[in-house]
Each structure stands twice: as structure tokens, then as C-alpha cells.
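Starting off with a structure, shown below.
Yeah, one chain of the complex is gone here, protein chain that is, but the others are all in their spots.
Entry: subunit A
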Amino acid sequence: MVESPSMTLPLAPARPLTALAAASRDVAAARLVALGDAARLVFRGREAAIGPAGEAFGVALPRESCRFNAAGGRFAFWLGPDEWLLLAPGAEAAPIFAAIEAATSGLPHSLVDVSARSVGIEIAGERAAFVLNQGNPLDLSLDAFPVGMCTRTVFHKAEIVLVRHAPDVFHIDVWRSFAPYVWELLEDARRELA
């Protein structure tokens, strides 16, 4: 019996922002970029599993609230006291998943491949925080939201993960079905900018 290819191929990554990004205006003060595919895993676990999971991923899982660690182009975002989003841009999820499962075997935890669930948007430029604040009520001053901070929050009515990589560079991770909504509201917020 011949298996149809669709039975063995993984789901194609969703790219809901392709058309919007292609038609997007370049605004230097708040550039918008639809980020490429990435492996995304959500790890939840108790004390004993946290260290080994970070070691297997290659990035120690941060224990401080609302902070992320980065190493070798990978990121571990603190989402809650027992919950992390592991992001590996351009990587396949399966080998990372297998490595973490091997390292945490027998230890209570959960690991879920959510690579297809969300997409990334970068917003960068000197007015990036201003644009984000059109739909997000957090204090985005560097004192209150420093470089290295990440958190789940909201953008208008959509839940997002917001990350500050540099004073003027933010990463948004948003569920893919909400992504066009967030993108178009970001576009709307920066209409007044040259």
C-alpha cells in the first residue's frame, strides 16, 4: 500500500502575514517585520525538570519573573513560575522536542509543540514603544520594561507575548489567527509616522 504524502508530511507552517507584510509601508521610526518560521515549545514543569529541560534546549530557563535568556540564537521566555516558551528561529521542532523529552524522562512536566500556533512580528525603531502603547497599557519605559523583559499581555483585544530585545526592538508573538488583527492595528497606530 502506498501512503499518500500528506500522511507523512508535517503541517505546512501558517503564514497569515505574507500578503500584509508585502503591502506594508516602510516607516523608519517603527519598522514592521513578519518573522520567519520557528520552533516553538511550551514547557511546564516542577523544580526537578526545569534544569535538565534548559540544558537540553541549550538555554537555561530563567527563574526571575518576566525575563528571558538567550544563547546560540535560541530563547527561553518566562511566561509563568512553571511555564516557559522556548523559541528557536529557523529550527525544526522535532529534534528539540526529543532532546528535552530525553533529558526530562521520568520527571513530572509537560512539553507541547506549539510551532504552528503563533507567528512572530518584530517592531523596531525609535517610536516602536509609542506604537505598541496605542494598544497596550503597559509602561514601556526602560525602567519599567527593560531590555531582557518578556511577558504575556494584550494588544487591543488580542493576547500577545511581548519581548524587548533592545531599547528600540520588540518582538511580538501572537496566535496566528489573531496576527492580521494585530498587524493591521500596528499599521493603523503608525499611520501618523513618516
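In this text, a residue touches a chain if its C-beta (ideal position, glycine included) is under 8 Å from a C-beta of that chain, and two chains touch if they have at least 3 such contacts; residues count from 1.
One rule holds in what follows: contacts and distances are computed from a predicted model.
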According to its UniProt entry, is the unseen chain "4Fe-4S dicluster domain-containing protein", "Xanthine dehydrogenase YagT iron-sulfur-binding subunit", "Sarcosine oxidase subunit delta" or "glutamate synthase (NADPH)"? "Sarcosine oxidase subunit delta"
Out of A:17, A:30 or A:79, which touches the unshown chain? A:79
Contacting the left-out chain in the complete assembly, out of A:117, A:152 or A:165: A:152
Which residue among A:138, A:169 or A:185 touches the omitted chain? A:138
Residue of A:18, A:65, A:105 or A:177 touching the missing chain in the full complex: A:65
Against the hidden chain, subunit A presents residues 65-66, 79-81, 83, 137-138, 151-154, 159
